[in-house]
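Yeah, one chain of the complex is gone here, protein chain that is, but the others are all in their spots.
Let's look at subunit A:
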Amino acid sequence: MTHDSSINTDGELNNSSNESEQNWRRYFSFSTDHKVIGVQYMAMTFMFFLIGGLLAMIIRAELLTPEANVVDRPLYNGLFTMHGTIMIFLWIIPFNAGLANYLVPLMIGARDMAFPLLNAIAFWILPPAGLLLLSSFLLPNGTAQSGWWSYPPISLQVPPGYINGEFIWIVSLILIGISSIMGAINFLTTIFWMRAPGMTFFRMPVFVWSVMSAQLLQLINLPALTGALILLLFDLSLGTQFFKPLENGDPVIYQHLFWFYSHPAVYIMALPAFGIFAEVLPAFARNPLFGYRSVALATLGIALVSIFVWVHHMFTSATPNWMRMTFMVTSMLVAVPTGVKAFAWTATIWRSKLHLETPMLFAMGGATMFIFGGITGVMLAATPFDIHVNNTYFVVGHFHYVVFNTITMAIFAAIYFWFPKITGRMYSEGWGKLHFWLTFIPANITFFSMHPLGLQGMLRRISSYDPQYQGWNIIASLGAFLLGASTLPFIANIVGSWLYGPRAVNNPWHATGLEWITSSPPPRDNFEEIPIVKRPPYDYGDPKYSVLENSNNRD
């Protein structure tokens, strides 16, 4: 928005940003500062995003032609397994943890997280776990090859040898799960007990509501997955028979345990994205968030309903009729609180004064594409239709509209929006917009194409396909390569601006929220003095945030 930020007369501000520059090494050290940990999370997960994206490009290269001619079939199976696993467990979920780490204490007016040491430990579990997972590419028989959900008995069919890709996969997922549970305890404690005076629940930004709801899900549902993985590990290495159908185990129980976590995981990923929309849209529309209370409550509502919908992933898995019908209804009910959010975003934009800067472009693009992904989601909840498209590219198209076109777009919105706060520098608007268009258009090309493929019956996880499917596959692949290229202007912008960008003021967007009243970047303890909150959030009708002269407001 305003890049007239070089006028910087504030001595204190200069001090703190110089200090931070001298201390860039702290990002590579064991720090207990939630801001450092947040940046560590975000930088590390972005590396995994690049790796996961690279694997996706190879998958799409294979799918350019009907025959299997780029990679052999075991490797193809390893590629989609690792792509899915990395994108979910090492990109979106931990990125959200990093962003929340950075923002939550600032947004609620706290000096740090409740348990700073636990926070650092939770983070430092991840790099070894991620490297362990990647190391399985070097094993003689390669990585796990049974998909990111690792259904038994296929996941138990591994070539002989004690250490195999599946073993490594399970161990690293258990480690990542432990890290997430530590994080959840920390976030919930922080949000419940560390709020600044006057920061009531209904004065909390929606982003904080969404972190709270998502972390509640981590705490309630993650143990189911961890338990399932431990049993799977026993089946794999110790000869137990929990999930082996030919030895009276039950593989469907695994599916229940798995989806009991992994459906809510969708919201663990998506709710923070919705929270980002709720911060960015009002700031660039200059309107209060329409229906703040209902949006906040809808956040919690989505989380609670989503605990009771997991069977919609198992409509074809020998699921009895009563279960199919019950879970059809509960799944569809999620559309109500979700709809409330989408309507509230739209109403916030309505009759506004729109500023289409890069964060706003990503937020509006992401919110719009979420409407599409949400609609196909309701379709999938309709059991008879799901029975046709389940495990086809329709599903792959649907969830990429959510995980990429919505959540990853929201993440980009967040990076641009809080970049000045985090680094004390402005990014380049031109490069940002280029990045947006290079992402938005190819993302639609890539993932829209998957819907007609799925309707026509192209199954997911196949390494070769019938020639009739080639047309849309070529389009999807070309879109995907462009999408891969779109990360280059982003990286150039972020790295270049962090080093050489113009200095940012405290509140370049004239936004509300406590994080904007402290310096950019914030001092070690976040605030010179803990603020006392007297206003509702999203106070965009207030002249304080309406006038340009206040861009550097520090009251």
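Please note the rule applied: contacts are C-beta pairs under 8 Å (C-beta built on N, C-alpha and C of every residue); 3 or more make two chains touch, one makes a residue touch a chain; residues count from 1.
One rule holds in what follows: contacts and distances are computed from a predicted model.
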| item | value |
| --- | --- |
| Name of the absent chain as recorded in UniProt (options "[NiFe] hydrogenase metallocenter assembly protein HypC", "4Fe-4S ferredoxin", "Cytochrome c oxidase subunit 2" or "Carbohydrate ABC transporter permease") | "Cytochrome c oxidase subunit 2" |
| Residue, one of A:P153, A:G227, A:P502 or A:P523, that touches the chain absent here | A:P153 |
| Residue in contact with the excluded chain [from A:I375, A:I441 or A:L482] | A:I375 |
| Residue among A:L356, A:A485 or A:L499 touching the omitted chain | A:L356 |
| Residue touching the undisplayed chain, where the options are A:M332, A:I474, A:A492 or A:I530 | A:M332 |
| Positions on subunit A contacted by the hidden chain, ascending | 1-2, 68-75, 77-78, 140-142, 145-147, 151, 153-154, 157-159, 245-246, 248, 251-252, 285-294, 316-322, 324-325, 328-329, 332-333, 335-336, 339-340, 342-343, 346-347, 349-356, 364, 368, 371-372, 375-376, 378-379, 381-385, 387-388, 390-392, 452, 455-457, 459-466, 510, 536, 538, 540-542, 545-548 |
